[in-house]
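Complex shown without one protein chain; remaining protein chains in place.
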Amino acid sequence: MNDQALIDKINEGLKDKVVVITNPAPRRIFFKVTTDNLLAAVSWLKHELGITHLSTISGLDLGQSFELLYHFANNCCALTLRTEIPREQPVLPSICEIIPGAILYERELQDMFGITVQNIPDSRPLLLPDGWPAGNYPLRKDWKYERPPEVIPGGKS
Amino acid sequence: MATLKTLVYLILYPGLLFIFFYSTFAEWYDRKLYARFQNRMGPTHTGRAGVLQPIADFIKLMSKEDIVPERADRGLFRALPAFGLAIVSVGMLLLPLWNYNLASSSPISFSGDIVVLLYLLSLPTFIFFLAGWSSTNLFSTVGATRVLTMLFGYEVPLFLTVLTPAILANSWRLAEIAAFYRQQPLLALLNLPAFIIALICVQAKLERTPFDIPHAETEIVGGTFTEYSGKKLALFRLMMDVELVVASGLLATVFLGGFPGGLLPGLINFIIKTLLVISLLSLLRATTSRIRVDQVIALSWRYLAPLAVLQLVVIILVKGLI
Partner (left out) sequence: MSFEIPIGPQHPALKEPVGIRVTVDGEIIREADLRLGYNHRGVEKLAEQKTWTQNIYLMERICGICSHSHATCYVQGVEKLMEIEPPKRGLYIRILVSELERVHSHLLWLGVAGHEAGFDSFFMYVWRDREIVMDILETISGNRVHYGINAIGGVRRDLDEMQIKHILDSLEVLRQRSAYYEKLGTTEPSFVARLAGVGYLSKEEAISLCAVGPTLRASGVPMDVRKDDPYAVYGEVPFEVCTAETCDVLGRTVVRIKELMQSYNIIEFLLKNLPAGPIAVRAPRRAKPNEVVSRYEAPRGENIHYIKSNGSDKPERVKVRAPTLANYAATIKMLKNGFIADVPLIFAAIDPCICCAERSVAIVDARTEQEKIVTMSSLRELSLKMTKHQARKREAEWPL
């Protein structure tokens, strides 16, 4: 299956759900769907195209909105499904029902971008320490790193 | 004169001093051999070829901070190392090394001493169990249950195989068994399968690879000894060294004809024969990987115990013939 055939299939299967589809390099396809159609698109990819391997989910801070990139792969192509959610209301449906292996990436998104993933089976923080101040989402562009004060463990102030 | 001899027996040879120095030497030998099997150098620094390294380790551990966990059973936790060392050291006195008379029995060599020695070798296992259990650490608790679980595996085959030569020799006294096989070396060959099974069981009793399950480092950290430190750990390590010497001495007495010839030739015999047994144990340790506790039980009851029983039957038949 070459890239063009795959693009045709996606256009045919998802029809008007696809907002835009590009093929910038050999074996690389990017296509965009709206958040409402995300679950439908992922489950179509899994059941109709047999693409089950989710490499990762990347988050991007675009200023006014967040862009999520779901990197899928099969044995001939790396397929990236992208969707955009507004910054004011960062809510995303969970795809763990369809692809169980996505859980860690979705938890990471919650940690790093403060995106609320609905229906996630396990919503604990993945990487950030316990007692991390609420409302700090490190990979947002407006978050600045400040060197914390040095601490002598067990010392008395 | 007899009092002096007893004092020498208790303190010098084969009493405490000899036990201490020889068991540390045995540990060095085991470590060095194991290292050479693995293409390593082993201890090199302290003493000639590192021979004093175990003593240095002992002294260093003795000088380290000694911590007793708050929630541990303090009395038991403290008493166990000394208690364990005492038990195995008494076992050493029962080996027919010197100062025994074949014709008459004495407090250190009597009919039935083989059973006493086996009993004394069983007690350390319970010491380890109590040590793990009383320190209330999770890893220690898991280690303690593993100690007991393993005990049910190897103990029966060990008893069967060690008693097999005794039955053939028609005696329950270590010195007499050894003397019997010295007179009839060919009969000792019959015990070869029993010797191999006993080696495996002793390896399990000493908790060395492939049976180092109760203190498997990568699984449950220190296992039974997780909470032990300083002096207590030093005593435990010395205890395991002494146990190694006593157990290999027992095998050498029962299967390899003991240590004849009085003071000096007996000593040389003892060293050569125990080192031979320790070499075999080291080889076993270097060539195997640790198995799981359920596999130990399966191995013991599926292979070792039936083979031991078979050996016993063969020996009884042979005994009927001669």
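For clarity, chains are labelled A and B in written order, and residue numbers in each chain start from 1.
In the analysis below, contacts are C-beta pairs under 8 Å (C-beta built on N, C-alpha and C of every residue); 3 or more make two chains touch, one makes a residue touch a chain.
If you're wondering where the values come from, they're calculated on a predicted model, not measured in any experiment.
From the set B:Arg40, B:Arg182, B:Arg302 or B:Lys319, the residue in touch with the chain omitted from the display is B:Arg40, counting the whole complex. From the options A:Leu6, A:Ile85, A:Ala102 or A:Val117, the residue with contact to the unseen chain in the full assembly is A:Ala102.
Across the entire complex, the residue among B:Leu138, B:Leu189, B:Leu263 or B:Val313 in touch with the chain not shown is B:Leu138.
Residues of subunit B that touch the chain left out of view are 37-40, 138-139, 142, 145-146, 209-210, 212-213, 216-221, 286-295.
Counting the whole complex, the residues of subunit A in touch with the unshown chain are 24-25, 27-28, 30, 52-56, 58-61, 69, 71, 73-78, 80, 99-105, 108, 112, 125-129, 131-133, 138-139, 145, 148-157.
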